[in-house]
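The complex is shown incomplete by one protein chain, all other protein chains being positioned as in the whole.
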Amino acid sequence: MILARVVGTVVATRKDPRLEGKKLLVLKPIAPDGKDESGYVVAVDTVSAGFRERVLAVSGSSARMAEGCKDTPVDTSIVGIIDTIDMDEGADSR
Amino acid sequence: MYLGRVVGRVWCTVKNPGLHAQRLLIVQPLTPELKPTGRNLVVTDSTGAGAGELVYWVKGKEASFPFRPDEVPSDLTIVGIVDEMRVKRQPQPQPPSLALWKSGPCSSQK
Partner (left out) sequence: MLIAKVIGEVVATRKHQSHEGRKVLLVQPVHLDGSDRGDSVVALDAVGAGVGERVLLATEGFSAMTAVGRPDSPIDMAVIGIIDRVDLLPELLPPASPASDR
């Protein structure tokens, strides 16, 4: 699983029927301290995450273990909204 | 899947039994403009591709699927031979950095 923040949404009318009704969000991976990491990924939202929220995303075949994603063509899904991150010594979670 | 050209072949006498009778080919990954990109790879083949042919291959667990029910321990397998390609895109401006360095002072001694 990765830590990420929601930075955008994707709208696609013509898509796989099994993706219909699913919210597609653009995520930017972050470090535990909240700093952006490189790249981005488009993920299916299963927890009603909003813009700027820090979320937990799972990728690969495990993404389809998330509720409502079984047997759908999904490779990354958001499975949690992060409240706090506690790190051992040094790194603070903001 | 990825695009490339068959540039060689590997022979192994000793190999995992799962690779028995598998042809091992070397491919050079290419851009759609047919420029080499990245390092050479050793792949198995499910299409009968030969030297010099333009192919595309699949990566990961799926690379063993064409050989089912045999269990072939391969992570790269050619799954198609390209006859023709239609590419349409504006060339992106290349970042000047690397190319300039490579042809810089270091390479002048040859």
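In this document, chain identifiers A and B correspond to the written order of the chains, with residue numbering beginning at 1 in each.
One rule holds for everything that comes next: a contact is a pair of C-beta atoms (placed from the backbone, for glycine too) under 8 Å apart; a residue touches a chain by one contact, two chains touch by 3 or more.
Since the model is a prediction, treat every value here as computed from it, not as a measurement.
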item: Residues in chain B touching the chain absent from view; value: 1-3, 29, 31-32, 37-38, 46-48, 56, 58-63, 65-66, 68, 77, 79-89, 92
item: Where the missing chain touches chain A, by residue; value: 7-16, 18-19, 24, 26, 28, 39-43, 51-52, 59-61, 63-64, 71-76
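The working rule: only the chains that are shown with their structure count from here on.
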item: Length of the line joining the C-alpha centres of chain A and chain B, rounded to whole Å; value: 32
